[in-house]
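Structure, as C-alpha cells:
One chain of protein is taken out of this complex; the other chains stay put.
Moving on to subunit A:
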Amino acid sequence: MIDEDSLREAMRETTDGLRPPTRLAEEVIGGARARRRRRRRTGVTAVALAAALVVTGGALTTMNLTTTEVLGGEGAPAVARSWFDVPTRGDLADDRDFVGRASTTWRDELPLFLGIRAGLDEGGRGDPHLVAATTTPSGPAAIFVQRHAPPGDDESYDMLGLVAQSPEDGELHLLSVGRDEGKGQLYLFGEDDRTLIGLPGPEPLHLSTGPDIDGSTGEVTRQWEELVAEDGLILRQLPADSHAHDVVAATEVPDTLIPEELERRPPLAVLTSESRAAALDPGAAQHFLRPRSLDSNWNESLTFFYLPVASRPALTYQERLAEEEALDSPDNWRCETGENGGESCERITAAPSHPDSERELDLMDRTQRALWDSGRADLINHHSGGVFGSFLVIVRMTDGRIATIGEQWNRVQHGEAHAVVFTDDNLTEVDDFAYGGPTRPDDPVQLSVRLPDDEGWVVLSYQAALRYRTTPDGPWQAVESDRGAALLPAEAVQVEVSREGGTDVVELVR
C-alpha cells in the first residue's frame, strides 16, 4: 500500500509554488457576468421563436430546437418548446369550476414546493398557464406551467406541475413540480401512484413499468412500450403489480440502452406523489430512495462473512478500519507549533499493511461487476446509484473455488440473493452463478442460495444460531457459522434458526 503520510506530503510539496493569476477575481466576475448576458440573450430569442410555434392538431412542431444550435455556448438552456403559447388541452379545458379550483390550488401550494415561507423573498414569477385539464381514472387532473426566477439568481426556468386529487383526502392538491427540461414530463399519481399522465417531448418516450426477473437464473430484462400521446397528452393506467419506484421512462430506443448511453442520456425522471411528501417534510425524502436491504439494521457498515470461518484473513476490513481509528489516538501523533502559530502534526506510528483485507473490497467489486456483466443487474437501476448490498459472504468451496454471495437490488420491494463462483484464488474468471430468489429481511432465514455442483446451501440469518438436518425427522446437526451465515451440506432439507425470542424451523426449497 502507499505510505499515506508521504502521499500527503507529496501533494503539499508539489502544490506549494502554485499561484493563481493576479487578476483572477476580476476575470471570474467578468466571466460570470458574460454567462448571465448569454443566458438572457438565449431567453429573449427563445421567447421570440416560441411565438412562431405552429399548433397542428395538438402536436407541436419544434422549430425552436435550433435556438440552442444557433446560440450554442456553455450554460445555454436546452429549449425544446414553450408550453405557454399552446391552447389548453384535455376534456376539462372548458370546465370553469375545475379550472378555477385547480388554478387556486396551483397558486396557493406552489410556494411549498419552492421552499418559500411566508414573508420571505419569493423571487420573480411569470403568469401561470394551464397546459392540460383532463379526466383520468384517478379523478380530474391539471398541468400548469409557470416561469420562476429564484431570489438572488440570474437564471430563470419554467416549472411544470400536476394538480390532481390526493388519495389521502380526496381534495385537489399540487402533487408534483418539476423543472421543464424540454424533454417532456411524466407524473404518477392516484392510488399507489398508478395513473400516469404527462406531456410528450420532442423525442419519442418509452416506458417500462419495472424489471422482469427470471425465476431460475435471476437475469433481468425490461419490457418497453412507446408512449403515444393522444390530443397532446399521455395517459395510462399502470398494472396493479407495478411500483412507482420501478417505473422508468427513456427517450433512447430501449434496445440500444447500454451503460455508456445511459450515462450520456439518463432516463427521464417520473415524478411521483413523493414529490409532495418531500416538499412537506424534506427530512423524510432520503427514506424514499432506497429499498429495504438486509443490512439496514446491522452494526457494521461493510460486512464480510467467511465460510469456513477458518478461511478468514488475519484481520478483516472492518477490523482494519477499527485498528486505523485507534491509530488516531493523540499518543500516536507528534505536533509542533510553527513560527506563524499554526500547528503541524505527523503520525509517529505507521499503519500496518493488511493486504488480505484489501481483497475483500476487490471481491465485492468483482461480484457486483459479474452480476452486471451477466445481465443480473438492472442497468437502468444501476444508473441511479448503488444497487449492491454492503455485505458479502465469502465461501471456500470443497473443490477450491471461491463463491461470493450478496444482495442485488433490482426492484424496490426486495433484493435478490445471488452467488458468483470464481474459478480460482486469483478471481480472474467467473465460473458459474446461482440465484437464491428474493431476500427476506423479516423471515427467520433472510437469504438462502443453493450453490452449483452440490456444494451446499449458503444461508444467512444475521446473528442467529443455526443447525440443520438432512431428513424432516432426523437429528439436528451443529454447523459452523459466522455471525449467522453458514454453509450447509447439499443434503440439508431444514434449518433451525434460534435467536433471542424463539426458534424457527425453515424448509430449504430446492
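Operating definition for what follows: a contact is a pair of C-beta atoms (placed from the backbone, for glycine too) under 8 Å apart; a residue touches a chain by one contact, two chains touch by 3 or more; residues count from 1.
Criterion: contacts and distances are computed from a predicted model.
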From "Multisubunit sodium/proton antiporter, MrpA subunit", "RNA polymerase sigma-70 factor, sigma-E family", "GDT1 family protein" or "Putative tricarboxylic transport membrane protein", the hidden chain's UniProt protein name: "RNA polymerase sigma-70 factor, sigma-E family"
Contacting the left-out chain in the complete assembly, out of A:Ala93, A:Ala269 or A:Leu302: A:Leu302
Identified contact with the non-displayed chain, of A:Val28, A:Leu280, A:Val309 or A:Ala322: A:Val28
Absent chain, residues of subunit A that touch it: 1-4, 6-15, 18-21, 24-25, 27-29, 31-32, 35-36, 151-155, 259-260, 262-264, 301-302, 317, 321, 350, 353, 355, 358-359, 361-362, 364-366, 368-369, 382-383, 385-386, 390, 426-428
